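Shown here: the complex without one of its protein chains, the others still in place.
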Amino acid sequence: MSAVHPTVGLSDHGHGHAGHHEIGFVGKYIFSKDHKVIGIQFLITTLLMLMVGGALALGVRFQLAWPWRAMPLVSQLTGGLFAAEGGQISPEFYTMLFTMHASVMIFLVIIPILAGAFGNFLIPLMIGADDMAFPTLNMLSYWFMWPAIACFGMSFTVNGLNAAPANGWTAYPVLSAVVQAAPGAGDAQTWWLFGLTLVGVSSMMGSVNYMTTIINMRAPGMTLFRMPLTIWSMFITAILQAFALPVLTAAGFMLVAERTLGFKFFVPGNLLINDAPATVGGGQPLLWQHLFWFYSHPAVYIMLLPAMGMVSDMLAAQVRKPIFGYKPMVYSMAAIAGLGFIVWGHHMFTSGMNPALGMTFMISTMMIALPSAVKVFNWIGTIWGGKVQFNTVTLNCVAFVSMFIVGGLSGIFMAAVPVDIYFHDTYFIVAHFHYVLFGATLFGCFGAIQFWYPKMFGRMMSERLGKLHFLLSFIGFNGTFFPMHLLGIAGFPRRYADPYIHPYMEHLMPINRFITLCAILMGIAQFILLFNFAFSFFAGKKAGRNPWNANGLEWSAPSPPGHGNFDVPPVCYRGPYEYSSPLSEGTDFLMQTDPLRHTGGVGNAGDGHH
Amino acid sequence: MNKFWPFFFMFWPFVAVVLFFIAPSMGWWFPSEAFSPLGVQIDNLFYLILVIVSVTFVGTHIGLGYALWKGVDNKAEKGWFSHGSHSLEVLWSIAPAGILMFISLYQLDVWRTYRVKSAYPKDLYGVAEVTARQFEWRIRYPAPGKKLQPTPQPDDLYTVNDLHVPVNQPVLIRLRSMDVQHSFFVPALRVKQDAVPGTVIPVWFEASKEGGFDLTCAELCGWGHYKMRGRVFAERKTEFEKYLNTLKAEQGFDGVNKPSESGAEIAKTE
Amino acid sequence: MKSFRRLATCIALVIAAGCQSERAPQFASSQQTQGLVKVAQDAVNAELEAGFGSPSQLAAWTALPVDFGTFSGTVTQVNGSTLGLELVPESPLAFKRRAGLLRGSAVLVASGANPAGVLRAESYNVDGKTLSVIGDKGAAVSDVAKVGDKVTVVGDTLQYGRDLYLRHCVHCHGVSGDGNGPTAKYFAIKPRDYRRGIFKFTSTKPTVRASHDDLFRIVKLGIPGTYMPSFMLLADEEVKAMVEYIRWLAMRGEMEGKLVVEMNNDFSQKAAKDRAIAEVNQEFENFRKTELAGKVEGAVGELKEDWEASDAEDNLVVPGAERVASTAESIERGRKLFLGDKGKCFSCHGEKGRGNGASTEDFNDIPGGEPGKKSDVPGLFDVWGNIVKPRDLTSGIYRGGRRPVDIYRRISAGIKGTPMQAFGTTLKDDEIWDLTNYVMSLPFEKKPKSEAKH
Partner (left out) sequence: MSHSGTVAAQPPVKMGLAIPNSKLCMWLFLGTEIMFFTAFIGTYLVLRLGSPGWPSDVADTHINVRAGGVNTFVLIFSSYLVVLAHESMLKHQFQKAWKLMCAVLFFGVVFLGIKSMEYKGKFDHDIVPGHIAENDAQALQKLVNEFSKSRDAMTNALITDDPKSEKKLSPAQKLVGLPQLISSESDTTKKDALKALGELRDATAQLKEGVRKDTLVLHTGTDHEVNPDITTKLEKFRTNEHTARYFTAHDPHPMVYGNVFASVYFLMTGFHAIHVIVGMILWIFPILRGAKLDASYTDWVENSGLYWHFVDLVWIFLFPLIYIVEFGSHAV
């Protein structure tokens, strides 16, 4: 088999060896079964949803900074469209805002941008497959997103255009199970649950597909420990998704049945709600919390691990160094995933659970900080002694590490049960999970967009705009979320429409105004990203096959890869991080596809044995 | 200019730490010192973790920044070709593990006192039943001199949002919910416990200072979640008894024998 | 750097847009008003606007028995549109809290013996003791106020109440107090519509309005069993201001209602259906010129009388005798009364007091509807047209309070606006107390065996 050094010899816009099928526009770009198109579809959809979720968040922030003032834009849309009188919002509208913000961000942005967009685009390319194992299933996984989006949107429009689920994204019963308990949540909550189920179906289809592809469709020579960390993280994420998500889906079915068909699972008897007859049945509200967090805690890692993997890949390429401790990185991700299944109870320390159970969950939660710490040290170790080039990708990756440190460390407060008693459901926790989910994951994604954009569209994104976007995002982000730690310490609870009616929080209004201004800054910064994304598609500098001089298999394919991905069936000879290898001559990288005819002593160090 | 970014990443943790230092003087800190023995322990634990975390935070960022600083400067033709170090991995697995285990074990005692029934203080005084509902706290005291019963009694005393407890005395409340899930949160006493519908959860706490402390709801309970402001008044035993007697007189008022009409007596604030 | 400046401009623009887009809340016309012909509607709205203003620019109709809140002072200097002011009496603390709320308050200026004019307050600087004002309808400040004049600022309590109301109450009770705020539509039990001036749980005689204390108590303690929460979180001073605003809103609603009643016969759209509109307009013009002022005056007089009466000592329902001890005998007597013909309590509250009496199944009159016309659905109606369930007395939830005197008053004076009648005239004091004792014992009756879980 002949392998050709990818930077020479072949045209940049080759079509794959699988040849052409004549497929029309619809087949090629809309109902496409090509993993790359599906990945890009996911990416664009999630970026749009990011803006929607961000707008909802700004609504929340506006109310906290200027309570009961007419919201910009929203108040223009009144006249019955939103629950508002005289331009001011009503408290249940506030609950809808934060509920939908969380739902959109978690289910329609973070999860699909990682697994859906990057997972789809990168997995076959990085393992040297021509497509996913089941392209049709893959297409369906994307097209199940839209009914889900429609259901979420529907939940905003049923009940007379001014209702949405108002129970928080956690949808704790009894509030979410008894229709009379939460204003506006009538049909909306049920639609929301349908949307949740559809997202679940989409993710489930994706995850079994990813697992099959990664297990069975690797290129020759791509052993498990030669897989890039991105692939490892996607694999572990897929496992988490496949085995945690069904539990939430099951719980969702139960809640729908409870709301609509009179089934009884979560509502205890003899509750008096909104003058309705006393409830019957012997359900248990905590049951939902257990089922919900059994999924939603692993989901936190679903929302993080792929970013960790991608950052590892990007960081190694940008600092021109092998990743420090490849196998510990893999094992720590596996450990995070494994432990992730047994820590869900730490969301419920104040729920009155058995104290012994609390201790168990507390220790397992503490232990999950350990692999996270190992990963952080390994990233720093990777940077150590490298040749750092500060482009947008590096900046976002370093921001990822930095933000992840903050998010991880603030998690220790919550893991310590007695301290969590105080911090539970305050802004401290809001700060914590935004540092992990936004700070870490989204900065990782921003980097990844910049890094793999040339592979997606064959053009580079603008560095200047990228850096501006990074700087504004970073400042806006920290200005928004860092002060929230202080709010949390001051006992500022989550989900309060008007916290200032409590005198002990009155003096926190200025800090909230500052936060809101920073949030607006951050929101504006995202338009730069969108602009850069669209602008570079037409005007970006043309990228060759391997603009970053990176090692992975995907860089040996044309940019953008044609149908079937590789013009030369790739063969993998080594691990993915052989940067600055003494074996490479004249360059500081050694691609996985490079058969390397010279002899040398160090050999397969890239397999990660050390 | 190349040094700007390492500096940028090293600089912001210092801003963060400085912010934490000035926060107390700006009033952005705990609403008050913890006025309960358990609360003091919780605070101490918080400060301990804060110190550990801050050192780690600053340390890792200095490491990160320094690595970047050196990396930008790296004049070598290639980077340092290293796949890692086994001993370093072991070191930085064991060190955090030790610290984390220390934190876990160190706090167990507080948690035990807070939640494990057998570790509750001996002289717990069952003060009232607090029933959370959308969007207020309904409180039921036993008649003066009587014990709190699990079911309502004809001579029970009722009020709303104002919970009076004797100071320097571990007290127990029975926490219930009439409709959805709520959470009983007194920031100044560092007490928080969810009120789960269908169950009665005993909560104990001890206020070590006289005064009124804010009581809020910390679990989303519907549109009026933010409205659930109550107060916990800790007062001397005699005053507490006097309050119960006032309440009793007020509650037994038949329009003839007691002149007070405005409700101002039980509706007292500040 | 340039981009930063641009960004700052952007943020400023967004915020400015936010401020400009603020739509001031408006009072809504009642349905009855909307049933009038256009000119009549306009006249009603004009009268209301003149007397009560709008939510953002309240008017203090001093003829009404409302404590609008006043502060007096002497002008020490006039500097453009700013008056130096020496407050009498000096009560800085209370004033400080409300100083920011002065915008729009009427500033009455008295020069010597004769009132010189009216200014509008803009803001008050507590430390500098200066009051910023603007002249009414563009008049120059210095023409109106001179050094040494006595100045009275009217309406700060009302505005304080308004601000609290717009923060705490409006999303259920609505801007005009019609009980129809955005959140209200989700409630099984509708928030009170103040516009009839009727409040359910009072300490006053059956025909009398609610007293200050009653409203204070309800706001402060909430109504158990409904979505009306306790506002114990507010200070007494705040609740008092809020109550004042609620009374004012009620009076506004009543005034509207009274005016509509005056015009309804001749100038409703229904009455004018078959007539030429010009003719009706002409007729209304005559009415407006000749009669309207008198009608308004009459309405004000009635309002004043009604609302002043509500606070009169002798309109309070005071039991004529002490509570009869709650003995088994008393309870038994109460039970007999409950089931007897004299009170017929059981007909609504049910034989076991569960609120499921036979009349809840009957077709009853709708109050205010055509006389003798029964409703289509079974049940008891209140004057607002909602079905009301008689209280389940075994639940231990008492909406109007659980003191013996509260129960006494419910029985003696009834619940206003609902089918719960006043029995003060038919039952003797002792009998009411027996009934009270029986009612209060109901939650503690041993549950019948059939209800215990087996």
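Annotations
By written order: A, B and C. Residues from 1 in each chain.
Keep in mind that, in the parts below, a residue touches a chain if its C-beta (ideal position, glycine included) is under 8 Å from a C-beta of that chain, and two chains touch if they have at least 3 such contacts.
Fair warning: this is a prediction, and the values are worked out from it, not measured in the lab.
Though it is not drawn, the left-out chain touches A, C in the full complex. Remark: the omitted chain is touched by one listed residue; of A:33, A:101, A:218 or A:320 this is A:218.
Touching the chain that is not shown, out of C:336, C:352, C:389 or C:402: C:352 (per the contact rule at the top). From the set A:264, A:327 or A:507, the residue in touch with the chain omitted from the display is A:264, counting the whole complex.
Listed residues A:27, A:281 or A:479: the one in touch with the omitted chain is A:281. When the whole complex is considered, the residue among A:254, A:484 or A:591 that touches the unshown chain is A:254. The chain not shown here touches subunit A at positions 1, 133-134, 204, 207-209, 211-212, 215-223, 225-226, 242-247, 249-251, 253-254, 257-258, 261-265, 269, 280-284, 287, 290-291, 294, 571-574, 595-597, 599-604, 607. By the touch definition given at the top, subunit C reaches the unshown chain through residues 350-352, 354, 356-358, 361, 363, 376-378, 448-454.
Here, only the chains that are shown with their structure count from here on.
Interchain contacts join each chain to each other chain, per the touch definition above.
Ranked by how close its C-alpha mean sits to the mean of all protein C-alpha atoms, the top chain is B. Per-chain Cα centroids separate subunit A from subunit C by 51 Å.
Put simply, the C-alpha centre of subunit A and that of subunit B have 31 angstrom between them.
Averaging C-alpha coordinates per chain places the centre of subunit B 39 Å away from that of subunit C. The multi-chain contact residues of subunit A, meaning those touching 2 or more other chains, are 90-92, 183, 272, 274, 498, 501-502.
Residue positions of subunit C touching 2 or more other chains: 168, 183, 227, 233.
Residues of subunit A that touch subunit B in their complex: 90-92, 94-95, 166-168, 170, 172-175, 178, 181-183, 267-269, 271-274, 283-286, 319-326, 328, 350-352, 355-356, 358-359, 362-363, 366-367, 369-370, 373-374, 376-378, 380-381, 383-388, 390, 395, 398-399, 401-402, 405-406, 409-410, 412-413, 416-419, 421-422, 424-426, 478, 482-483, 485-487, 489-491, 493-499, 501-504, 507-508, 511, 577, 579-582, 588, 605-606, 608-610.
Every residue of subunit A that touches subunit C in the complex is listed here, in rising order: 62, 66-73, 75-76, 78, 83-88, 90-93, 162, 180, 183-184, 272, 274-276, 468, 472, 498, 501-502, 517, 520-521, 524.
Within the complex formed with subunit A, the residues of subunit B that make contact are 2, 5, 9, 12, 16, 19-20, 23, 27-32, 38, 41-42, 45-46, 49-50, 52-53, 56-57, 60-61, 63-64, 67-68, 70-72, 74, 76-86, 88-89, 92-93, 96-97, 100-101, 103-104, 107-108, 110-112, 114-116, 133-134, 177-181, 183, 185, 187-188, 190-194, 196-199, 201, 214, 216-227, 229.
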